[in-house]
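Presenting chain A:
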Amino acid sequence: MLTNKVFIRKNKRGNVLKIIREHYLRTDLWCGSCCCIICPHEKHDLILAENPPSKSSIFKEPHYLMVDTNVILDQIDVFEEDVISNVIIVQTVIDEVKHRSSAIYKRLRDILTNPARKFYTFVNEHHRDTYIEREQKESSNDRNDRAIRKAALWYQNHLNKSTKESKKPKITIILLTDDAENRRKAQEEDKLVSCSVQTYVRSLSEHPYLQDKLCIKEYASESDKHPVYPPHLTVVQMHEGIKSGKLYQGSFVASRENFLEGSVNVECFEKFILVQGREALNRAIDGDTVCVELLPENEWTCPSEIVLEDNENDPIVETIEEDENEKILKESASKKQEKQPTGKIVGIIKRKWRQYCGILKPNEIKGTSRHIFIPAERKIPRVRIETRQAEKLYSKRIIVAIDQWPRHSRYPQGHFVRALGPLGDKETENEVLLIEHDVPHSKFSQEVLNCLPSLPWIISEQDYKERVDLRKIAICSVDPPGCTDIDDALHSRLLPNGNIEVGVHIADVSHFIRPGTAIDKEAASRATTVYLVDKRIDMVPELLSSNLCSLRGNVERFAFSCIWELDKNANIIATKFHKSVIKSKAALTYEEAQLIIDDKNKNDDIAKSLRRLNELAKILKRRRTENGALVLASPEIRFHIDSETNDPIEVAVKQLRETNSMVEEFMLLANVSVAEKIEKEFPEHAMLRRHPIPPQTNFEPLIKAVRHQGFDIDTSSGKHLAISLDNIVKDDNPYFNTMLRILATRCMLQAVYFISGTLTRSEFFHYGLAAPIYTHFTSPIRRYADIIVHRLLAACIGADSTYADLLDKTKNSLLCNNLNYRNRMAQYAGRASVALNTHLFFRNRSEEVEGYVLFVRKNALQILVPKYGLEGTIYLSGKNINAKFIYNEENQSQQCENIVFHSFDPVIVRLSLDSTNVQHEKLVFELVKPFIEGFSIQSNDNVMEIDETPQSPTMKRKPMEEAVAVGSGKKAGNKKKKK
Partner candidate 1 sequence: MANIKINLLMNKAKYTSDLGENNCRIYTTGEVITEQKDFMRGHGTYVEDGLIKSSVVGVVRQINKLISVVPLKSKYVGEIGDVVIGRVTEIQKKRWKIDTNSRLDSVLLISSINLPGGELRRRNAEDEQSMRKLLQEEDLLSAEVQNVYVDGSLSLHTRSLKYGKLSQGILISVSPSLIKRRKNHFHNLPCGVSVIIGNNGYIWISPIVNVEIEGQGGFAQSLDAISKSDREAIVRIKNCVQALASCYVMIYDTSITFAYEESLKYEAKELLNHDTMYEIGFNTKLKLMQQE
Partner candidate 2 sequence: MAQELLSLQGLRIDGRRQNELRQIQCRLGVLERCDGSAYMLHGNTKVIASISGPKHPTKNSANKNRGGDEFIFNVRVKFATFSKNGERQKVVKNSKKLGEIEINLKNIFKSVILVEKYEKSQLDLNIEILQTDGSEICTVVNAATLALIDAGICMKEYICACTASLTNDGVALLDVSHLEEICGGPTLTIAALPRTGDHEQSVAYVELSQKFYLKDLNKIFDCALMGCEKIRGILDEAIRSNAFELVNSELTNN
């Protein structure tokens, strides 16, 4: 059964090595075809159909397809379609795909593992008859091509023999390859049937839409067209350049505001390397790993501070002359004070292309198949695609993949992947949102659902024995209204010695989600529950999240309890952890809880308990703030959704009560206590959460902005920052302080999960909370990190067994990376959802509201509208603007005649939705007050908001001195430390 072949490989790792590895060739690898009578197949090996129906107009006879590596790499979208089946993928191809692109490999693997698709893997590299050795002077690509042909030939002969003996219809092997030379060799030397993918897909006459998915790569020379971009360096040149220090490698980040600007994050530079202009950007797309060359210092510039959008209407005819935008960019950037290292991109090391959501731009030329695709993500350039179903797609959100970006093409070229749904449709838009933020949102697979406990779920005697019985204690939960996934509950009671026992009870999700099961893997991959305005994408199936794990009132539930003994001053005397059975006495909302606390007449257990907790929480909060915990702000709003249409009908800023803070404090306390415990028990393997101290450079915009207002801010430490923020108050502008906090929030870094063994103790610090150690323990229903922490804690107290991966540092670090990524994406998705609903809200209305100038840009003002938590831009120059603004760089202001705009100045703007372009609705900000001739618009008298601002008339002249009374925005804890 074994044949031994030793082959020799040369490996470059500093020096040339001769590597000898064994390579066993087998005779027990079968062909996987149902029509085969030669191979002794097992049932589950039979994948390829006995008589595959032909859908092709060229190849009428039954056939199997075989493909080469490039076909899979380029056309994976086509192969993901169910139409294509009965395909043989040889090991050579799989290995190469794996080597070249792990993303495509994963997709290919999904296809291969789905038996319904009838894709068979043939391990040709280990088959005695199909293994070939690389010949002298043969490149490895040629060798692989030959290996594929050899396998195809083997199959053809094998099947011929089989079908002849069994008198079944003959089956042809069709080798699909886009390499003409390979095709020629297959046809001439091996007498195989071979054609290009295009030819084959076009011949599938019943499935014309497949053609749109074809990735068309031009292998032909590009010389006949005028190149728009300079050529990229070869890999070797880049390597040498980087080695010699002339070139730098880094990841490219496109600017969100200016499509002709981007930056490259290079490790050896403290600052980003700025890249400006189309030629300098040289076809880099956000996320790519690129190779940059630094310009000489006299050509260095600084970020242009202007907002540019690609609005060209000319998709087909390319303008070769330097366009208007670029001129503006050059001018604006040329004379700046602080120059930044500037460079140009000379090559792409690794593309990070994915599939993009967006819309098709209507084409003025009817009937053409060439179109421009506008991605939803503004960082991504437009993509040129070919489709025959444009008419149908105009009104839809579609997904497109980029194939290549040749030098002569202004835009990258791509192909249509699929349509999501009609434009403006809520479902479609949500889908876009989820896809763009890479949120896994498919339904839970049957495998996952099989892991759920069967209903009715009964607590057994054994469970009672293993857990502490807390059913008699007055435990209650406090949550936002409408919350169904209740993962925490609280209690407190007086102890005989005068101390207070406080308990935090967290849903025992790890009881239901056992390590290594399908449900565990799924939850680990989802990492978090994602909250959209009108939708919740659960991390675990609903049965758990809203029922079995949710600590609902008056039902017995499993909990993981953290019990403290606190003295009157909220000092911890003792801490213990155990698993328990609880029966929550009431599931309250923040409002209800507040009412109970405030109602002096209520004196039952729960009321007493809540009051005690509230008192302690105040002490805890004060102590925390004294230690330097930051109170930050971000504008947060709530939509009231029409229950029938699901459209937002009202917007309100989220209300905050004492009880919010009360719950938060105890959750923080629990998290810290648990973090200490697991870190002590597993110093190398605890999953913790840290919030890195932001570098001082991050605070620069904040310091700058504050200085113009005549204040100084100390950002040297968290504590100083907190004190400074408390002190900088403008009596005439109460929202000023909130805006500062909003700005301060933007200076922060993201808090991240990590494994304790990977960092030093001093790096554990949580900056926002001023806690030396922190973790997430309190929301296992909606966060996977908490599940891991639960398991660790359970292992600490001996309540549960450990398992291999729990203490695997590398695996858990990878898990952390995923959790961090998903969390960030979930946060973005949530915000995008709010933005989406704001759009919907303004669909048929316009409103005049107070706003504040957040930043003054060279050609625009950025406005924050606290009422809607919205941020928008008012352009100060352009075609239809007559007013002349003078930009003062010194104190960051814009002046038009006698009206001056500074940061933090209050304004009144009108918000409306520009629906002229059905595909691309935009929220438009227009200045109402102060009134500038030829720029501002007339106020509508019938809009209420103006009347609510009593001082508004005086604002026209001296906006600086005027104050506007505005309700304060949310002053909640920083987003990251949401309980």
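Candidate entries met the following condition: all candidates are chains of the complex that A comes from, given by their letters.
By our rule, contacts are C-beta pairs under 8 Å (C-beta built on N, C-alpha and C of every residue); 3 or more make two chains touch, one makes a residue touch a chain; residues count from 1.
Treat the numbers as computed from the prediction; the structure is a model and nothing was measured.
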In-complex contact of chain A, chosen from 1 or 2: 2
Residues of chain A touching candidate 2 in the complex: 2, 4, 6, 17-26, 29, 109, 112-113, 121, 123, 125-126, 803-804
